[in-house]
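First the structure, in the form of structure tokens, and then the observations on it.
A single protein chain has been removed from this complex, and every other one stays in its place.
So, chain A:
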Amino acid sequence: MTESPLTTPVVFLLGPVPVTLPVVVTWGLMAVMALGSALATRRLRVERPGPVQTVLELVVESLRRQIAETMQTDATPFLPLLGTLFLYLAVANLSGLVPGLKAPTAFLETAAALALVVLLASQALGIRRRGLWAYLKGFAHPTPLLLPLNLLSELTRAFSLSIRLFGNVMSGEFVIAIVLSLAGLFVPVPLMALELLLGLVQAYIFTILAAVFIGGAVGTIEKG
């Protein structure tokens, strides 16, 4: 444990672009998730679905139901974004438990990128759903005096979103690495089990908060 957890190691350079470790790991995870989905959904059956199809339907339907309950509206239009957010975060968080891999979400750039996507998506969806003027007017609600604070809260929400995710995942992995270097091979196993739970919880929290932000932006729930 010699390098700082706040540094992002560069794997290779693509011209002037440094391709860092979280990007490479994310590509791998993307390949696994996309190929897995393509393979699992090749032969879907309406009647008597197989176990894999059943699990996939359960996951997708649970995500849709959870998003709908959070946003108080039909979740189907938001399912690709928020569902992918949860699945990617869950897979990315848990990937840190694989020996030799480091979770992409343990890097601030990944968490910031996801928070940035959520921020931009909430603005775009809010404008598209409510109209530009009505959406902008929402920042002056309940009084124009609060306009600076409302604008600032948009940014701080995204910032807190990314920092929360980054801090939890990074700290978990860091603690496991420290314990592993100090105590031995099997000592960090309970901590890894805890990290398994924390990874799923963080994915859930990030997704729910994103749903709340987007729901507030499109007006289906009260803006928090």
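One rule holds in what follows: a contact is a pair of C-beta atoms (placed from the backbone, for glycine too) under 8 Å apart; a residue touches a chain by one contact, two chains touch by 3 or more; residues count from 1.
Following the convention adopted for this analysis, contacts and distances are computed from a predicted model.
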Between "NADH-quinone oxidoreductase subunit K", "Carbon-monoxide dehydrogenase medium subunit", "2Fe-2S iron-sulfur cluster binding domain-containing protein" or "ATP synthase subunit b", which matches the UniProt record of the unshown chain?
"ATP synthase subunit b"
Contact residue for the chain not shown (choose from A:Y88, A:Y135 or A:F213)
A:Y88
Which one touches the absent chain: A:S37, A:Q72, A:T156 or A:S181?
A:S37
In the whole complex, of A:L94, A:L116 or A:L146, the residue touching the missing chain would be A:L116
If you put the missing chain back, which residues of chain A would it touch?
6-8, 17-20, 22-23, 26-27, 30, 33-34, 37-38, 40-41, 44-47, 49, 53, 56-57, 60-61, 76, 79-81, 83-85, 87-88, 104, 107-110, 112-114, 116-117
